[in-house]
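Of the protein chains in this complex, all but one are displayed in their positions.
Moving on, here comes chain A:
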Amino acid sequence: MDDGSLAALVALGAFHGLNPGMGWLFAVARGLQERSRARLLQSLPAIAAGHAASVGVVAVLVALTRSVTTTRVIAVAGGAVLVGFGLWRLLSRRHFRWVGMRLSLWQLACWSFLMSSAHGAGLMLLPVLTGMPAPEGHDHGLHGGGAALSAGIFVTGVHTLAMFAVAGAVAVAVYEFLGLTVLRRAWLNLDQIWALALITAGGVTLVTA
């Protein structure tokens, strides 16, 4: 994996971490509800775990598929899916629905998994995934499968670590210093930017296929 891909992976992780809808806001709410920073901090790993699971599924799937077919096929198919999904996110006025505030950490991880999946967080990594050097020996599936799996796990790990760091920093900053007033001033409509990012990611994947 080259430096550019790594940087892209980290940047996307930071972008996902920054999105209030991906979990830091929930962590802040949980902390405020009990006036407990510990509760905020406990929430963050669960949220990151759910995000990692969602991204990991895509990363591993792509890596495994690459070990049995050509990258070009995945890139074209995946890019098309991405552009379509992004357009749908952009034009649809539907939003994710979940109706509970009192969640166990396990439920919080599930919430994060669903939230990330519904928003196509893993899909956004597609250009990075297809841009990586193909796993060695994709002609014989078994070896390739092992290498692909570890590549997928590596990608997920790096991405999630970046997401976790940014989400954690924002959550603590809002909880400790900024306060919730910042939401009114600084909460840009990330859903729109997010959708555009998905479309861009799909476009990049297609162009470089």
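As a convention for this text, contacts are C-beta pairs under 8 Å (C-beta built on N, C-alpha and C of every residue); 3 or more make two chains touch, one makes a residue touch a chain; residues count from 1.
Following the convention adopted for this analysis, contacts and distances are computed from a predicted model.
Only one of "Autoinducer 2 import system permease protein LsrC", "Branched chain amino acid ABC transporter substrate-binding protein", "Acetolactate synthase small subunit" or "Methanethiol oxidase" fits the UniProt record of the hidden chain, and that name is "Methanethiol oxidase". The omitted chain makes contact with just one of the residues A:7, A:180 or A:207: A:180.
Although one chain is hidden here, its contacts on chain A can still be listed: residues 20-21, 25-26, 28-29, 32-33, 35, 93-102, 111, 180-181, 183-185, 187-189, 191-192.
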